[in-house]
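Before we start, here is the structure in question, set down as structure tokens.
Left out: one protein chain. Kept in place: all the others.
All chains are identified by letter, namely A and B, in their written order; residue positions are counted from 1 within each chain.
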Amino acid sequence: MKTLNQLADLVGGKVVGEGDIEIHRVAAIDKAQPGEITFLANPKYLPLLQTTKASAVIVKPGIEAPGRTLLLCGNPYLAFAKILTVLHVHPPEVRGIMAGAFVDPEAHIAEGATVQPGCVVGKNAVVGAGTTLFPGVILYDNVTVGENCLIHAGVVVREGCRIGDRVIVQPGAVIGSDGFGFAPDGAGYFKIPQVGIVVIEDDVEVGANACLDRAAMGETRIGRGTKIDNMVQVGHNVKIGADCIIVAQVGIAGSTEIGKHCTLGGQVGVAGHLKIGDNTMIGGQSGIAADLPGGEVFSGSPAIPHRDWLRASMSFAKLPEMRKEITRLRRQLEELESLVKEG
Amino acid sequence: MKTLNQLADLVGGKVVGEGDIEIHRVAAIDKAQPGEITFLANPKYLPLLQTTKASAVIVKPGIEAPGRTLLLCGNPYLAFAKILTVLHVHPPEVRGIMAGAFVDPEAHIAEGATVQPGCVVGKNAVVGAGTTLFPGVILYDNVTVGENCLIHAGVVVREGCRIGDRVIVQPGAVIGSDGFGFAPDGAGYFKIPQVGIVVIEDDVEVGANACLDRAAMGETRIGRGTKIDNMVQVGHNVKIGADCIIVAQVGIAGSTEIGKHCTLGGQVGVAGHLKIGDNTMIGGQSGIAADLPGGEVFSGSPAIPHRDWLRASMSFAKLPEMRKEITRLRRQLEELESLVKEG
Partner (left out) sequence: MKTLNQLADLVGGKVVGEGDIEIHRVAAIDKAQPGEITFLANPKYLPLLQTTKASAVIVKPGIEAPGRTLLLCGNPYLAFAKILTVLHVHPPEVRGIMAGAFVDPEAHIAEGATVQPGCVVGKNAVVGAGTTLFPGVILYDNVTVGENCLIHAGVVVREGCRIGDRVIVQPGAVIGSDGFGFAPDGAGYFKIPQVGIVVIEDDVEVGANACLDRAAMGETRIGRGTKIDNMVQVGHNVKIGADCIIVAQVGIAGSTEIGKHCTLGGQVGVAGHLKIGDNTMIGGQSGIAADLPGGEVFSGSPAIPHRDWLRASMSFAKLPEMRKEITRLRRQLEELESLVKEG
């Protein structure tokens, strides 16, 4: 519980109305009850400002609602996220190495870390203070996990991989699986050993059942603050820059480098050995088969500039009609030709 | 083992021939042996009716095979599935909380439930009678699993999620991972806490390594009887109606609502905040970026009515030829024009 004034301090906002009311929870504007705070970002919901039962509403400066208690903020959605965090998110209880966890005697579990039942932590693995390994997390030998991380149930981190601070890994993600590399040897394929690692920088989030492959040699690297959604595939030796958004089921093939502040929509596929410049945006299901310069929006498979793709896609359904019209033009033109030449 | 008469009662069918023979197993028509029952749904396999060694064959009424013992049913495939179930499917032995399972003292495991080794069950979690947690299942605090469920090995259900009765979850599925929500805060992204849950209604099946994200606030909900295949991604706050078929590797983005009796083919992507009406069918690999009214079939990315897509796809390969023909028409037309105007 916080007072509205405390929340205003937290988000750098300004209270209009009673600042010392107590706020217990966050709720959607149409479901909020007294004691709750809500937010209004989309102007089309303005009428709800009169009917909500919330004790306070986060809005942009300039919005007026006589008789209502408001919290004015430049970015109501961000303020809402921060208030939600302070009111609803409680770091898991620190419980040390719990019964049913198997920790190698040569592993280093910091004071203030938690290793829940069913976890297995290998030799020389390091787990930082404030980090929680939820049940069934497996850290192979020589893995490093930083401070204040949440590593959810069933996550596997293979040998030697390094995870920074404040990283969140959703359940079932695999970090450091072998890259997919084989040399044809005439009859079949000979496995190229994958002796590199994965490095995950600070403040990254990795989605459920995502797979980040270890490098063949060297590193696969995920840049600071990048958010990776569920079931994303990151190939060996890929580098992803800082603050990217990689939506669910994307696949990025080996050795590709993606700049910072890029957004890849769901189910995008990126071929190997490419360079994607900073601030690139790629529409869902696109296929990228060539370098992209950065700062632009692409869609389609193979991808083209997004506007061109939108227009071309709208013409796609007209293809059969276009073919018929071309045939008609051909016939008509030839008739006219005969007419002229014979005439 | 059952007699053929018992099986006929089970499926509401009619025996032609000897009803008191004993049936031990089900087999494919070309591999069946005496003591086995098989089925014939596709008329092109009618000749096999004479050569199969099966003791009985499930067929549609109207089919005759003098000397053979038949089981006549309106829907032979469904009858086959029911007989397969009764002869071959044995619910796992009830074994209670087994050695090597870690169950919080404040969890509630019903009489008649089984918790196998390597499972971890959190505080206030509830497991209903007749339900089996296979090895390595992790239930976070406050999870509810109903009666007669099969929760396969390595499944993770995060805090507070609710699973109904007779639900089957294949290995490695993740239920209740955080939704993918971040607010840009200038430099990077601030995580929106995901404080909602997932609700899975009765008789749902969830495929291996599928991911169902918890709601930001409120619920992600999977309707009664819906079948979700492997590696399907369901975003936060998605609602899927009853009796849908969601084929492998589909991705459904946040807040989208899918009606009942819908079928989504493999690898389909559905954008967020959409409404898909009841009885919609979507072809494999399609991309849905707009609301769909229901009762229709769509394909393509972006999707268009299936028939239009089939026709347009057939023209796609002709595009280079069409371009050349347009260029030729242009040239010929201009020559003719010169001829007419100069002539």
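Definition applied: contacts are C-beta pairs under 8 Å (C-beta built on N, C-alpha and C of every residue); 3 or more make two chains touch, one makes a residue touch a chain.
Please read these numbers as outputs of a predicted model, since none were measured by experiment.
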Omitted-chain contact residue, chosen from B:T114, B:T131, B:T220 or B:Q285: B:Q285
Selected residue (touches chain absent from view) among A:G136, A:G241 or A:G284: A:G136
Of B:G17, B:P171, B:G218 or B:G277, the residue in touch with the unshown chain: B:P171
Options A:V16, A:A253 or A:L292, residue touching the unrepresented chain: A:A253
Candidates B:L48, B:I63 or B:L84 - the one touching the absent chain: B:L84
Residues belonging to chain A that touch the chain removed from view: 102, 118, 120, 136, 138, 140, 154, 156, 158, 172, 174, 177-178, 180, 182-185, 187-193, 195, 209, 211, 213, 217-218, 231, 233, 235, 249, 251, 253, 267, 269, 271, 285, 287, 289, 300-302, 304, 308-309, 311-312, 314-316, 318-319, 322, 325-326, 329, 332-333, 336, 339-340, 343
Missing-chain contacts mapped onto chain B: 26-28, 75, 77-78, 80-82, 84-85, 88-89, 99-100, 116-118, 134-136, 152-154, 168, 170-172, 203, 205, 207-209, 224-225, 227, 229-231, 242-243, 245, 247-249, 266-267, 284-285, 301, 313, 316-320, 322-323, 326, 329-330, 333, 336-337, 340-341
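Keep this in mind: only the chains that are shown with their structure count from here on.
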Centroid distance [mean C-alpha coordinates] between chain B and chain A, Å: 26
